[in-house]
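The structure follows.
Missing here: one protein chain of the complex. Every other protein chain is in place.
Here is chain A:
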Amino acid sequence: MMPTRLLLLLCLIGPVFAIEAPDVDCLIINLKNVSCTWNKKGTPKVNYTFYSSFFNKKEKSCPQYLTENNMNIGCIQPCESHDRFMTFNTRLVHGKDRFKETHGLKNRVKLNPPTNLTVLNGSDFNLWFYWNHTSPARLHCVESEVRFRTNNNNWGSSKVSPEIQKYCINSPSGSSRYELQVRNRIDDSCGSSDFWSDWSEPVFWGSNSSIDSDSVPLWMTLLYVVGAITLILLVVMLLQRERLKIILIPAVPKPSPILHDIEDWFQLSKGLKENFKASYNEQVCPVREYNYVSQSDSMNSDDSTSSVSTNQTHCSVSIDVNDAEDLYVPLSSSSSQVPSEEVLQVSD
């Protein structure tokens, strides 16, 4: 009974005193080195000895430890560029404790940032950026990403296909300041890496005296203030001066089905209105119609001459008499008599 209880107690207490298995995390740096750390859960309490190997290669101890507070927390060792396609075995040893792990590192690659980032003003008046990468990866295996901004505004980014190590900004403004950075990673066709490299050192182009977007020049501020004051004054004047209001904002006549006096549509002064009214009178001129009377009839009534009579109180009409025998007599009686040989003149 006693040994059983003791055993049970040991089983319960044992895990409390056992060392927690460290979690080894490995990353291939620039396809040249493997960096493994085991301090994800905190600085380890004991100093481990680290051994590792890629598939079918001899196991090696760590050539260079990473330390923190005098405790080993990681290891860096060299590797070949195509080793990442093989399983990576690690072993941490401390006394009788041995912790083995296997890792697949094909996608766990972080390249160094691109170098020699330069800018050139091309003959086509475009801005060309060029860079290099330092890893042993083939050019068709490296894809890049650029980010750029103008005058310290927000960043814009763009992906660059593998094998291409240049980027173009079309028709740059001469008064703006351009800044560009590049980063890269292994392309999908060669087993894409999960991590982008750090951004490269920035490169600049353009005027150093470019206006900062956050500050506004003094003259522009004054211009805005003067413009606002002018606008307010104009509004006040419009409200106060009716005449100015009429000139600047003429009333638009409202179309109506009922026809009004067209003179009312125009805002005319009284004097101008009076001038439109007519102030002259014209007397009516009555015009009479004359009947044709043959000479024989007229001779029966009067031997001397035929007579034509008309009222010539206000009017006179000119008529050419070609034939003396063809004469016209007014239908109504008249007060005057005119000889037939004479040309009759009637005027209005």
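Keep this in mind: a contact is a pair of C-beta atoms (placed from the backbone, for glycine too) under 8 Å apart; a residue touches a chain by one contact, two chains touch by 3 or more; residues count from 1.
Note that in this section contacts and distances are computed from a predicted model.
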Given that one chain of this complex has been left out, which of "Interleukin-21", "Histidine-containing phosphotransfer protein", "4-hydroxy-3-methoxy-5-polyprenylbenzoate decarboxylase" or "Pyruvate dehydrogenase E1 component subunit beta" is its protein name according to UniProt? "Interleukin-21"
Touch with the missing chain holds, among A:56, A:69, A:240 or A:283, for A:56
Sole residue of A:27, A:71 or A:86 that reaches the chain not shown, by the stated touch rule: A:86
Could you pull out which residues of chain A are in touch with the chain that's been left out? 55-56, 81-82, 85-87, 104, 106, 137-138, 140-141, 186, 189-191
